[in-house]
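For this view, one protein chain was removed and the others were kept in their places.
And then subunit A:
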Amino acid sequence: MATASYPPPPPYYRLYKDYLENPKSASEPPPAIEGTYVCFGANYTTDDVLPTLEEQGVRQLYSKGPNIDFKKELRSLNRELQLHILELADVLVERPSQYARRVEEISLIFKNLHHLLNSLRPHQARATLIHILELQIQRRKQAVEDIKRRREEAQKLHKESLGTLDGHY
């Protein structure tokens, strides 16, 4: 790991001295990294997946199961949040020393809300991909139609021109 304050760039450029004459003289670039790697002293992973709430030590409030009804869960979490805020207001009036538990519950609801929203992102990514594919198919079909039309026009012109040329002989 480089510890100099202004380290020089890596010396790999020397390997490519004769690249123009002989592209095979330089070594192949290293294969893509898999798993975890270290970059500037920090650990990163190539496996980008959203860690579940349990892995972060947070209790999951919405129902689990393979297919989550996001709209329903988001709405019920919102309602619970409002109720807890009301509860906190009550507690502050009646038993002010017990605020901590209420505040914890409110932050738990917020964590669940954000986790739900984050787990919507892969769905959004796939939906965007579907949309892009549909657009591309539409554009390609349009291009095929255009080319067909132009070819027909060109063939018509070609026949006509042959006809006029023949007419002159």
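Here, a residue touches a chain if its C-beta (ideal position, glycine included) is under 8 Å from a C-beta of that chain, and two chains touch if they have at least 3 such contacts; residues count from 1.
We adopt the following convention: contacts and distances are computed from a predicted model.
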{"item": "Options \"Subunit of retromer complex\", \"Mediator of RNA polymerase II transcription subunit 21\", \"glutathione transferase\" or \"Integrator complex subunit 10\": UniProt name of the undisplayed chain", "value": "\"Mediator of RNA polymerase II transcription subunit 21\""}
{"item": "Listed residues A:25, A:63 or A:82, member touching the removed chain", "value": "A:82"}
{"item": "Which residue of A:17, A:59, A:101 or A:123 touches the chain not shown here", "value": "A:123"}
{"item": "Listed residues A:18, A:104, A:134 or A:160, member touching the removed chain", "value": "A:134"}
{"item": "Identified contact with the non-displayed chain, of A:26, A:58 or A:74", "value": "A:74"}
{"item": "Interface with the unshown chain - residue positions in subunit A", "value": "66-67, 70-71, 74-75, 78, 81-82, 85, 88-89, 92, 106, 110, 113-114, 117, 120-124, 126-127, 129-131, 133-134, 136-137, 140-141, 143-144, 147-148, 150-151, 154-155, 158, 161, 165, 168-169"}
